[in-house]
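Heads up: the structure comes next, in C-alpha cells.
With one protein chain withheld, the remaining protein chains of the complex are depicted in position.
Up next, chain A:
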C-alpha cells in the first residue's frame, strides 16, 4: 500500500466521519440530559433538504448551513413539545419524528432532486497541509470539518468541566432530585434537545452541501441511526464519540480500501461493521452490572413531571 493511498484513506475517513461526529455530539448532549431522541435521521434529512434548497435559490452556502440548523431545531422542538409538555413516550415520539422527517423532506425536495450546486471547497492550511500522511487528513479539509473539531472540544469541555455541564448530568441522572434543589430541569432538557436538533440539521446540511453537493431522497442513508449507536459505543463519553465517529467513518469506506488492496468485499457486508461494533460494546458494558448502571445517564428515556 503506498503513501498516497493511506493519505487518501485517512482523508476520506475524517470526511465520512464528520457528519457522524456532529450528530453524535448533539445526541450525546441530549442523552446526558436524560432525553433519548430517536429522531436524528428525520432531523438530518430536514436539515439536508432545507440547506440544499436555500443554497440553490440564494447561492449562499452560509445561509444554507444556517437554515439547515434552523430546520433541525424546529424538528427537535416538535419532539420537545410532545415529550416535555405532553409527557409522551420518548422512543415512540422519536421514531415518529424520523418517519415524519423522512417523508416531509422527500416531499419538499421532490422538485430539486439531481439539481447541481457549487459545494463547499476545502480550505488548505498553509504548510500543515503538506505534512506527510496526516497533512491532508487534518489540515486539508473543508470548514465544517474544522468546525467539528471545535465542536468536539467545546462539548468535551462543557460536559467535563463547566457548571452547566454538571447541571446537565445531574438532570440526566435524577430529574426529581434536580428539581428539588432548584435546578431548571425543563430548561436544561429543552436546551439539550435544541442543541441536538441544531447538530443534526448541521450534519444534514453537510451531507447535501459539502459531502455530496446534491439532494437525493433519504440521502442520510441511516447515518442518524449509526450516530445513535455511536453514542452507546462511546459509553456516553465525548472523547470516545470522536474516536468512534472516525472509526465508523473508516468502516464505511473500507470497501474502497479493500478495492485498493485488490480484494472485492461487498460494501453491504462492511456496512454492518458499525452495528456489530456497537453490539460488541453493549455486551462488554452489560457484562458488568456496575459499569452498565453507572455509565449511561440513569434517567435516560424517563419523562419528568413536576409534581405539586
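The definition used in the following text is that a contact is a pair of C-beta atoms (placed from the backbone, for glycine too) under 8 Å apart; a residue touches a chain by one contact, two chains touch by 3 or more; residues count from 1.
Keep this in mind: contacts and distances are computed from a predicted model.
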item: "Acetolactate synthase", "Carbon-phosphorus lyase complex subunit PhnI", "NADH-quinone oxidoreductase subunit I" or "Simple sugar transport system ATP-binding protein" - which is the UniProt name of the missing chain; value: "Simple sugar transport system ATP-binding protein"
item: Listed residues A:8, A:89, A:129 or A:174, member touching the removed chain; value: A:174
item: Interface with the undisplayed chain - residues on chain A; value: 163, 166-167, 169-170, 173-174, 176-183, 289-290, 293-294, 298, 307-308
